[in-house]
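Removed from the display is one protein chain of the complex; every other protein chain stays in position.
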Amino acid sequence: MTDSSRLRVGVIGYGYWGPNVVRNFYNGPGTTVGSVCDLSAGALERVQRNYPSIGVTQNPDDLITDPDIDVIAIVTPISGHFPLAKRALENGKHVFVEKPFTGSSSDAERLIELAERKRLQIMVDHTFLFTGAVRKIDELIHNDELGRLYYYDSTRINLGMFQHDANVVWDLATHDLAIIDHLLPGEPEAIVATGEGHVNGVEDMAFVTIYFADNVIAHLNVNWLSPVKIRMTLIGGERRMLVWDDLQADEKVKVYDKGIDTSRASDLRVNYRAGDMWAPRIEPVEALQLETQYFADCITNGKPAVNDGYAGLRVVRMLEAIDASISQKGRMVYCRPAMSASASRE
Amino acid sequence: MTDSSRLRVGVIGYGYWGPNVVRNFYNGPGTTVGSVCDLSAGALERVQRNYPSIGVTQNPDDLITDPDIDVIAIVTPISGHFPLAKRALENGKHVFVEKPFTGSSSDAERLIELAERKRLQIMVDHTFLFTGAVRKIDELIHNDELGRLYYYDSTRINLGMFQHDANVVWDLATHDLAIIDHLLPGEPEAIVATGEGHVNGVEDMAFVTIYFADNVIAHLNVNWLSPVKIRMTLIGGERRMLVWDDLQADEKVKVYDKGIDTSRASDLRVNYRAGDMWAPRIEPVEALQLETQYFADCITNGKPAVNDGYAGLRVVRMLEAIDASISQKGRMVYCRPAMSASASRE
Amino acid sequence: MTDSSRLRVGVIGYGYWGPNVVRNFYNGPGTTVGSVCDLSAGALERVQRNYPSIGVTQNPDDLITDPDIDVIAIVTPISGHFPLAKRALENGKHVFVEKPFTGSSSDAERLIELAERKRLQIMVDHTFLFTGAVRKIDELIHNDELGRLYYYDSTRINLGMFQHDANVVWDLATHDLAIIDHLLPGEPEAIVATGEGHVNGVEDMAFVTIYFADNVIAHLNVNWLSPVKIRMTLIGGERRMLVWDDLQADEKVKVYDKGIDTSRASDLRVNYRAGDMWAPRIEPVEALQLETQYFADCITNGKPAVNDGYAGLRVVRMLEAIDASISQKGRMVYCRPAMSASASRE
Partner (left out) sequence: MTDSSRLRVGVIGYGYWGPNVVRNFYNGPGTTVGSVCDLSAGALERVQRNYPSIGVTQNPDDLITDPDIDVIAIVTPISGHFPLAKRALENGKHVFVEKPFTGSSSDAERLIELAERKRLQIMVDHTFLFTGAVRKIDELIHNDELGRLYYYDSTRINLGMFQHDANVVWDLATHDLAIIDHLLPGEPEAIVATGEGHVNGVEDMAFVTIYFADNVIAHLNVNWLSPVKIRMTLIGGERRMLVWDDLQADEKVKVYDKGIDTSRASDLRVNYRAGDMWAPRIEPVEALQLETQYFADCITNGKPAVNDGYAGLRVVRMLEAIDASISQKGRMVYCRPAMSASASRE
């Protein structure tokens, strides 16, 4: 592939996650990085030391209006997502934006409309969808290995990075919401969430229940005040159940041939099945590498991404519903159906 | 101690837990077992083989009206607790009753009134209060090692024993409610609970949030459909945090000198503290042995137990509030203050 | 089965392990316990309280000469094994004896000869052979799931019970030697062992290498001075490898479809294979129950046990070789071939 055929990406934000985004777009076969923008001179110095061929600037407009740039990647705090994405789309750039997509669903809707009008693509960086573990779980579910789904139950806790413009839900639960949006059939019907803030007013722990059709239920436990780090998700199905422990180096996903025997549930006697456990090999790939090249592929071939603006919008709507429920101490909030068709599974 | 000075216990129910109750009352220095009642002839045969000196019967009235029996221990399904305890109290017997105390708070209140009128004692078998782990945590909290409490968060899941007369909340959450009632200061203010049943109509998983004063929050995750068994509780405080993993053979309780530095939280910058971890030695005692002898001591010295009828009532009220909240999809249910003074900490 | 058709067992020794032996012989369909002997009056009192129908005595000869006793079970310290077993065999009793069989191989040989002459059976209590885990591993090896065997490597350490008449090798390594004798093909060729004693002169830690034909090697790490308890065995084969962690409640045996690709090893480039992991369900049976009933079956049907006197002798010979090697700081000790044919696999 000649250089001219690669998509040129301008990256805004070179803080914690930005270097990974730059590295992957820089090394990808279908992409390269044209310039990087950050307000911090120190950050730009690090860019120059590591990538002497990449231009640097403190002014995002330099990238957004650069005719040699095809894609703007926005790796800033949430408050920057909407204005930067809007200007990028207006200037004819495709947009890769950190999760969560925007600070409000109306902002997300405006960006989706703008992108469609300009025939541009939006990808929201729901990185977890591209991990070996989630791709394996997706495969198991869609091969019906688990049978009818019962529940998704995630614990995502650690001593956390308190943030200025987000509570623990927008920080941690976003991951699970993107995964749930991707894995579970149907859309959420209603949300009940509780939480508490102990330090500076924003919630540092929250507990979220999401009701789906057919008695499927999801639950999230997110916490910035845990002394230990846990990343564990259980997914229960009628046929099999699995445990995904993302902190394990190996054996991240364990599938249990175990459950209840519902064949004779009518007589109120429930029987148990115990069988083997099986840990499928998980492909050791870097999720962000897969994702950035998938974006190049989506743009080049004009096909929508599974993690497009609609996916981003659906996640933001769930975040808003969670905030609304927490502020009313667990009042059930109904979820609006998503705006329109999208690449997500139904 | 001569035999005549030991309290004679009649045990009703010799199923899963009954043999432990019989063994501990039988071997205790302050108690012995006079007779055992069970409907199953096989169960009674097992009693006779193991304890030839203990009388057996299929009729609970034989024990309840036996003038040589001082205490009736009720180790039956919940539906039997109220009628058997009522008759036992009416016949002048002290009562040791399985958790949860009763199937309704009004039944619990009636038993408490009856016991007070008859000057008899009730002990509800909140066994966990007598484990080395809970006693150590109690000591840590009351020595102010954790500082101001932030939260209690428990996960109690396994492939469960579906029951006829109880959902997963009455089966599993009862343990946590008894522990919370014992450890946390103040009474619960409101409860939000969600859940779902997938098999035979009763909830097989539930998620419970309990609000206390001063931003203290408790959360329980109970599940009969988990492929793995987890018994893990996190307790967060301003000064230290702890993790209690009850399935560990050693190091059940780990205390982390770790948290956030709130001294300068006013300027919105939150700092982290990382320090040593410490696993205090846990005394390897059998909780039920301690509990049964404590009951003998309470009766002999006329002092109320921490796990008396009032504690049982408080737990049943929380169970009722959880059921009410689940059936209304997470509607917040306010908790009534407990009936009257009791031995629990305030 | 009528009572008269059950083998009557006399058990000598009611200390730590004796109660388990009594319970299993007592409850077994093919056996019952006639009397129990122990020097301690307190132990005999415990027998009487739990089994009023069983006779008790402080004199082993009462059992050994009792015409109603068919089998003598010897659950004493090692020094008692030979004299008690000898007298039992002389009196026409079958013998069930704790591991290790005897304190010396010559004693073991004399007992085997005596038993053969009297047409009586000896079973050495190599309990681990009857666990679900070892039976599953045996099945995997004999179904050639692991391929050609490379090694057996066991770590068996804890803060130990110092004993008067045995070092850590005779206490802990005996388990592994019995398992190795059962699982590995062929007989050991040579042993190299090192060790050290830190407290009272006897070895409290030891490291044992056992050479087999065809480059198969076994290694044992036994230690009474470890702050943590570990019971972990790795078995490596050309096709698959397994890890047996006996302290896991579930998933005791994990089989890894992982190894090196030797197909092109000739060119000095070794490639790796990584595949799934698989934890077969382990039957939750009590090993000692299976073993005691197997003994009844062997006696009734006149067939030799896999854990007969020859197996016990082979283990004692390895123990002697280990002691000899340790005392000469790791000098290699060749193993003599076993005395004669036996039920063990070759």
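Order as written gives the chain letters A, B and C; numbering starts at 1 within each chain.
The definition used in the following text is that a contact is a pair of C-beta atoms (placed from the backbone, for glycine too) under 8 Å apart; a residue touches a chain by one contact, two chains touch by 3 or more.
These figures come from a predicted structure and were not determined experimentally.
The chain omitted from view is touched by exactly one of C:Gly55, C:Gly80 or C:Gly259, namely C:Gly259. Only one of C:Tyr51, C:Phe130 or C:Tyr150 touches the chain withheld from this view, namely C:Tyr150.
In the complete complex, the hidden chain is touched by one of B:His142, B:Arg281, B:Lys303 or B:Arg336, namely B:Arg281. Across the entire complex, the residue among C:Gly28, C:Gly55, C:Gly236 or C:Pro280 in touch with the chain not shown is C:Gly236. With the whole complex as reference, residues 150-151, 153, 155, 157, 159, 162, 164, 190, 192, 194-200, 205, 207, 209, 211, 215, 217, 219, 221, 223, 225-228, 234, 236, 238, 241-243, 256, 258-260, 262, 265, 268, 270, 272, 274, 329-332 of subunit C touch the missing chain. Counting the whole complex, the residues of subunit B in touch with the unshown chain are 250-251, 274-281. Residues of subunit A in touch with the missing chain: 50, 52, 228-229, 247, 249-250.
In the analysis below, only the chains that are shown with their structure count from here on.
Within subunit A, the positions touching two or more other chains are listed as 274.
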